[in-house]
Structure formats: structure tokens, C-alpha cells
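If you scroll down you'll find the structure; I have some questions about it.
Missing here is one protein chain; the remaining ones are kept as they sit in the complex.
Which chain is which? They are A, B and C, in the order written, and residues in each are numbered from 1.
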Amino acid sequence: MKFRVLPFVWLTFSGGGVVAAVFLPVLVVLLAFALPLGWVDPSHAHLEGLVQSWFTRIALFALIVPMLVHAAHRFRYTVYDGLQVKHKVLVALACYGGAMVLAMAAFLVLTTV
Amino acid sequence: MSAPVTRVPSYQRRIGVFWWVHKRSYFLFVMRELSSIFVAWFVVYLLMFVAAVAGGQQRYDEFLDRATSPLLLVVNAVGLAFLVLHTVTWFALTPKAMVLRLGGRRVPGTAMLAAQYVALAVVSAFIYWLVVKA
Amino acid sequence: MSEGATTAAHDVLLVGGGAAGLRAAIAIAETRPDLDVAVVSKVYPMRSHTVSAEGGAAGVMADDDSIEEHIYDTISGSDWLGDQDAIEAFVNEAPRELLQLEHWGCPWSRQDDGRIAVRAFGGMKKMRTWFAADKTGFHMLHALFQTSLKYRAVKRYDESFVTRLLVDEGRVYGVVSVELATGRIRAITAKAVVLATGGCGKVFPFTTNANINTGDGMALAYRAGAPLKDMEFVQYHPTGLPFTGILITEATRAEGGWLLNKDGYRYLQDYDLGTPTDKPTLRSMELGPRDRLSQAFVHEVEKGRTTDSPWGPIVHLDLRHLGAKLIDTKLPMVRELCLQYERIDPVTDLIPVRPVVHYMMGGVHTDIDGRAGLDGLYAAGETACVSINGANRLGSNSLPECLVFGARAGRAAAEDAAAAPAPPAAIAAQVSDETRRLEHLLARDTPLDDGVARIREELQTTMEDAAGIYRTGPSLEKGADTFQALRERVGAVGVRDTSPSFNTELVAALELENLIDIGECILRSGLAREESRGAHQRTDFPKRDDERFLVHHTVRRDHDGNPSVDRLPVTITRWPPGERTYGR
């Protein structure tokens, strides 16, 4: 059988879609609204404990990478079809490249904290 | 079988850049796809949060402060709306994209839909507990 | 379209991409891969009218069935006018052809254990009709078409309209066609030509047939000098939807549907078709043959026992007692069609129906291998008349006929082509003749108050009045007279659309020429047959007359361009003429 990269990208895209649909809403509600606006008030120590745990860090990385691929893949086709920017290779490079850069940033953040 | 190729003279219509604004379904589709921008944004936001928490009490407080700026609140609110659109459409499409069989029977779409929302609820409750209660 | 004609050459040319044409193409590609085969069709093959066939295809299959019985049903169904050698070959080969189609992916409906299911059909004594729900023709055609894509060697000329056969000294060397998209006239030469152009329901105003069924192949052969056969036998199907003429398949009755007059009475019992039973009884009542059922309708009208509708009298088909489940699994398309075109649901409502022109028993006269009256010319499918259908075709015999005789004609044509001479120079003159004729037609002005559509409509009503379910000498005579005038108008009519690309008006004008030839042959053959047999019912000669008319009528164009009718003996082998009985 022929080897092609796209099936793997698509699989990651789909995984990322599931993660974004299931995990992201609650995280956004908490981190972007509930905490800043003081609806809930866990102590900093508790949160620090949480992010220090290796379990959390690995889990976060495992969630973040597929979400990035998801976003990049989707955005690529949106730009290509929706906005009709017809520089196929350029668009793909920018999107997946961006995702790669962010993934590396995530790695750095999650390993150094 | 093959047909002998003769080029048929024809009129090629062009599709405008705003093809998706004229039809509701196309518009919704493009909105759904644009949710990807906010998924990326929230990933960045999440990382900033983690970095801030790890950076100590003070950086964390600064982060919370900045998060209450009207600009960020608006961006995040819009982003959340897109995210909800993503979740709803993603769940709705899953039963169409795959066929699950249990005991030889095809699992009905509504059951798969319901299962996804249950998963959403469980995961949300768990994360809430993790962040707020535990 | 003035650059003149382009030319292409092939070994065998199939005119028509329906069941018969595609089956022939595959037969040639399989048996003689060395030959260069081409299919010309005026529509994309998968749009051919075979696609509309609903009910099924007959072939002996069940354990309790026998070849002998299928032969007998077909012969008696034909009112003993079918050629028995042809029927025997047909019945013998049908099951294998249907199995072949199964191997090519046709989604035949199945029994629980995975074997092919069969259903009952009108005039058949055993259950032997294979079906793919009620979209049999659709599935067969798409299976054939998609399978044909496998054979890269087969060329296709899609949406090309054949206007003329190229004939020299009694041998056919190809055709002239118009490529619709470009208007390009193309001579396609071949060492053998198979006509598989389907039926001619459009000769009549009210028909189940598609817009493309204009009898082109019959007219092509007729004008080239080949005889047509059994043209007086036009089948009316008893159950069409009133306004559109859309067919409600006989399978509805095979599954247990009833025909009711306005009093809710199963009127068929009054016409020597047996006594009503709850469950369907084979060869009885609603499962009688089509000619008898359509005739019973006319009598009900005369007795004032039908319901009036804006489109004339109707009776009702009752499926309500079959239940939603059976209807959805075995007759889904019927429900779909009723909901869409009548806005009624057969699960809860009665379906209004009336008889409608459905099928042409006659066609290009051929022998058992599809050989028509000119060397190098073959015909198969509804356009041909082998004849297995005689005076009345049994439902579900026609699809397998397309397969059996499509394959036979294909193979015979291939053999012929392998040994045939190359096209002589003389045909070039015919090509330019035809090119000029077509250009002339485009250049001619249409009289202001006339046009193709109007003439066609008058032609159709003339045919209905002259040669409906019941005919008389005077009605046929009168029709033939009207045709003289119509012919003159056809001769004068031109085409207003002058553009080369997709000139549908030109196509309609060419089809009109074909309709008028076919219509005339039907009337002439009908006049000559002074008896009543099968679908040909003369009120002035109400009895079957084996003494004088146990013969086929062939009709050929004489030197003045008029149809001349001849007789041809019916082949009787083992089944001497008997009485046709149903319900007993």
C-alpha cells in the first residue's frame, strides 16, 4: 500500500477536533472567565501544584499538539477554499509550520515550568 | 471504456471570494472552519496561563488582571462562541462520519450524539473538580 | 456545423447504451478483445431508458420452476405469435445472463439465506422474476455501465445522435452522427453495426416511456431498407399514473395489490381472469397479462364504472392491505413516486391509475442472432423484434431479452466484423449527402404557425385515436390519412435554433422524422391484421384468426417511400396454438 502523510495528518486533525470539542470549553470557561472574574477562587498554591505535576504536564502536551494540528489543518483549507488564496504550498507551510512552532513553544513551557 | 476527448467549448463561471455569504449553509460552514483560529488562540492562552501559574503568585495575579481587560474579555467571549459552534457541529457530524456497530446492529446517530454530550459533561466535571475543588 | 464531417473507424459499432447495447459491448470486449468496439448513444449510457424499469427480470431459478414452463408462459402470453425457437433460446439463456449480472455487482434482492429472491409477475405461472427492489432496470443499467468502464478498449461517443446508416450494395458500413455538444457531424464507419436504440413509446401521447424513446433505430433500419416486424403490437400497461404516465410497476400486483373500480370492486373477475383471492394467485386476476388487463379497463369505462379525473377515467390500485413494511422493502420506489407525483401515500391511500402505452413488441426484424435484413446490420433489445414477445410481452421478459440477445448480437457482429470488407469509397458520398441534409434542415425556415412540438403533439393524438387499445379498420384508415398531411408539414418544418452546440431543437426535428415513419408502420401493419390477437384488438374483427393470421407482418419501405406489408411464417416447434386461459 502506498505511504502518504495526509492520512496521519487527518487522524491527528480528527483527534484534535475531539479534544477541542470535549476539553477546551470547560478550560476556557474556567481560565478565561471564572478565574479572572472571581466566580471561583482556588488558591494559587493549589494551581501551582497542579501544573507542577508531571501527569498534568504530559496530559496537557498530549492534548495541545493534536489541537494545534487540528487548527492548522482546518485553517489551511479555509484559507485555500474560503479566501481562495491559491498558493497551496505556501499556505500549507505557514499553517503546519505555525503549528510546529507553537508545539515547540508548548514543549518548552511545559518542560521548564 | 473511454470516450474520445473532444474539448467542448463552454463558459466557465467564476466563483467570487465571498461565495459563502449568500447561502446560510455555506456561511455556517465557513464559520465552523474559522473556529480553528480560536482553538489555536485558546491553546496559546492555556500555555500563558500555565506559565503564569508556574511563575509564582505575582505573575499569576498579573495574568488574572490582564484577563479582565475588556479587550481580552471580548476576544475570549467571541472565541468561546466559536468554540461552542465547533463542539456542537463536531458532535453532530461524528455519527455521520462513522458507523459504529454493536452486536451487528448499527448504533443509531442519536445514541452516538447523546454519548458525546455525556462525555463532555463528565470531562467538564472532572476538570472543574481538578481545578477548583481537589 | 459547416466544417464538414469528421470520420472515425471501428470494427463494431453499437448504437445505443442501454441494457442491450452495453451487454453487446461487453460480450464483444470479452470474446474478441482484438476488435475495436465503440458505443454511440444520444444520451450518457446511464441515462438510457433501461434505467426506468422497475419490476424485474425473468429467469428460471427456483427449484419448483422449469424451463419448459417459462417457455409455455411466454408462448401463450404472446398469443402464439412468438417464434418458438427464439423463445426457447431466450428462456434457456436468461438465467445465466442474470447470474452474470449478479457477478458484475447487480444488487439483486435476496432471500434470508443469501440466495437470489424471485417474485411473481403477470402471466407467469411460477415465481421467476429476479428483482432489485423496484429499481431493477436502474441497478442493471448502472451495473452494466460501471462494468463496461473496465474495458478500456471500448470507445464511447456519448451524447451523439445517429441520423443515418451508411449502406452500400446491401451492406451496412457505419453511421452518420451529430455530436451534440459541438454540433460536429461525424461519420463513424464499422464492419458491423448493432442497433440497440430502445423503444418508441413517444409515438403516443400518453406513455411510460422517456423522452428519448423515439424509435430511432427502427426508423434508421427502415429507411435503410431493412424490414420491421410485428409493428401493430403496442403494449399498454394497465397501471400508469394519470397525468405523467409514470409507471406503477406490475410488482405492486405481484406483491398482492388489487385493482378496484369506482365501487371498490375487483372488476377483473368479470373478464374471465379468475376469481378474487386474498393472496395473489399466479396467472389469475391482477396477475393476468397486460393486454387483457388494459382491455378490461376499457370495458369498465364503457360500463361507467370508472372514476373521472382531469386526465380521463381512472381506476384504483389498492396496496393498503400490504402494509408499510412490505411496501418499503419491496416497493420503495412506488411509494416515492406516489408521494412525489400524486402526493398520496400508498400505505394509506388508493393509487389512481389508467392504462398507458408502455412497450413495443415489434421492431427491427432479426433472426435469433440479431441479424437484421441487411448484411452487417444487427439489432437487439426493445428496438429489435426477434420475436419472443409476439402479440403481447410478459412483464419482466424484456430486460433479460436485452441481455440474451444483446450478447448474441454482439458475438455475431464480432464474428461478422472479423471477416467483413473495408468500407467502400461510395459511402463518402452518402456522408456528404447527409451533412448537406442536416445543414439544410438548420437553414430552413419554420412556418410561423407551425413547429416541431405542435406537429409531434398532433401525430401523437392521431396515433392514440387510430391505434389505441381497441382499433378498427376505419380508425386506422383515418389515422393513415392524417399522416399524409403531417408528413408534408414535417417536410416543411425547419429549426429556429441555428447554433451548433447542443441543438435540442434539431434533435427533436430528427426524432420527429423517426416518429412519423414508425407511426405509419404501426398503422399499416395494424390495418393488415384483420383479427384480434394479444395487444392488437380490432373491434371489427374481435376473434383471433389462426387460419389467416398466424403470421408475422413485416413492413418495408418500397421504392416510393411508402410502407409495404408482407407476411412471414411464425416458427412453431413443439407448442401448437392453443387457447389462452388465465385464472383457470
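Everything that follows uses one rule, which is that a residue touches a chain if its C-beta (ideal position, glycine included) is under 8 Å from a C-beta of that chain, and two chains touch if they have at least 3 such contacts.
Basically, contacts and distances are computed from a predicted model.
S.K.: Going by UniProt, what is the name of the one chain that was not included in the view, given "Molybdenum transport system permease", "ABC transporter ATP-binding protein", "Inner-membrane translocator" or "Fumarate reductase iron-sulfur subunit"?
M.R.: "Fumarate reductase iron-sulfur subunit"
S.K.: Who does the absent chain touch among those shown?
M.R.: Counting the whole assembly, the omitted chain is in touch with A, B, C.
S.K.: Out of A:6, A:45 or A:89, which is the one that touches the chain we can't see?
M.R.: A:6
S.K.: Among C:9, C:116 or C:551, which one is in touch with the chain left out?
M.R.: Candidates C:9, C:116 or C:551; residue touching the omitted chain: C:116.
S.K.: Among C:10, C:32, C:139 or C:164, exactly one should touch the missing chain; which is it?
M.R.: C:139
S.K.: If the hidden chain were put back, which residues of chain C would touch it?
M.R.: Answer for chain C: residues 30, 43-44, 46-49, 51-52, 96, 99-100, 102-105, 107-116, 135, 138-139, 142, 146-147, 149-150, 158, 181, 210-212, 243-244, 246-247, 333, 336-337, 340-341, 451-454, 457, 496-505, 508 touch the chain left out.
S.K.: On chain B, where is the contact patch with the chain that was removed from view?
M.R.: 1-3, 5, 8-13, 15, 19-20, 22-23, 25-26, 29, 33, 93, 96-99, 104
S.K.: Which positions on chain A touch the chain that was left off?
M.R.: 1-4, 6-8, 10-11, 14, 74, 77, 80-81, 84
Convention: only the chains that are shown with their structure count from here on.
S.K.: Round to the nearest whole Å and give the separation of the Cα centres of chain B and chain C.
M.R.: That gives a centre separation of 56 Å.
S.K.: If you average the CA atoms of chain A and of chain B, how many Å lie between those two points?
M.R.: About 11 Å, centre to centre.
S.K.: If you average the CA atoms of chain A and of chain C, how many Å lie between those two points?
M.R.: 63
S.K.: Would you mind listing the residues of chain B that make contact with two or more other chains?
M.R.: none
S.K.: At least two other chains touched by the same residue of chain A: list those residues.
M.R.: Residues of chain A touching two or more partner chains: there are none.
S.K.: Please name which positions on chain B make contact with chain C in the complex.
M.R.: Answer in residue numbers: 1-4, 6, 8-9.
S.K.: Per the contact definition, I'd like the list of chain C residues that touch chain B in the complex.
M.R.: 8, 25, 39, 148-152, 154-158, 179, 181-182, 184, 501
S.K.: Which residues, counting only chain A, touch chain B once they are in their complex?
M.R.: Contact set of chain A toward chain B: 16-18, 20-33, 35-37, 40, 42, 44, 46-48, 50-52, 60, 64, 67-68, 70-75, 77-78, 82-84, 98-99, 102, 105-106, 109-110, 113.
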